[in-house]
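Dropping a structure here in structure tokens format, bear with me for questions.
The other protein chains are all here in position, but one chain of the complex has been omitted.
The block that comes next holds chain A.
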Amino acid sequence: MKISLAKYGGQTAGMLLGRAPRVLEADTLPPPAAQELARLVETAKATAAATGVGLGRARDMMSYTITVEDSGHQTVLKQSDTNMSPAFRNLLGWLERHMK
């Protein structure tokens, strides 16, 4: 499983513009970490339904795209600071910690 994370917008929008997504290969992780990541991904996928990124009245919010590639399938999850599901937040937080 390969996961990529891209961030957009916010006060640092100019610095993020055109920046390549950060990528993590689950195969390179220790088994416990890989299992935890797989669980977080499945939960985020299952709850991704109606959210997504919208303009609304928020300004300078950041938005996030997490792309999961697994066994030839690709899933794209998009959410923002102001409409983030707990499952997406948990996955994002995990990725931020492990992609440093």
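Just so it is clear, a residue touches a chain if its C-beta (ideal position, glycine included) is under 8 Å from a C-beta of that chain, and two chains touch if they have at least 3 such contacts; residues count from 1.
The working rule: contacts and distances are computed from a predicted model.
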Per UniProt record, name of the chain withheld from view ["Spore germination protein", "BLUF domain-containing protein", "Elongation factor P--(R)-beta-lysine ligase" or "Neutral metalloproteinase"]: "Neutral metalloproteinase"
Those residues of chain A which, in the complete complex, touch the missing chain: 6, 8-15, 17-19, 53, 55-63, 65, 78, 80-82, 84, 89, 92-93, 96
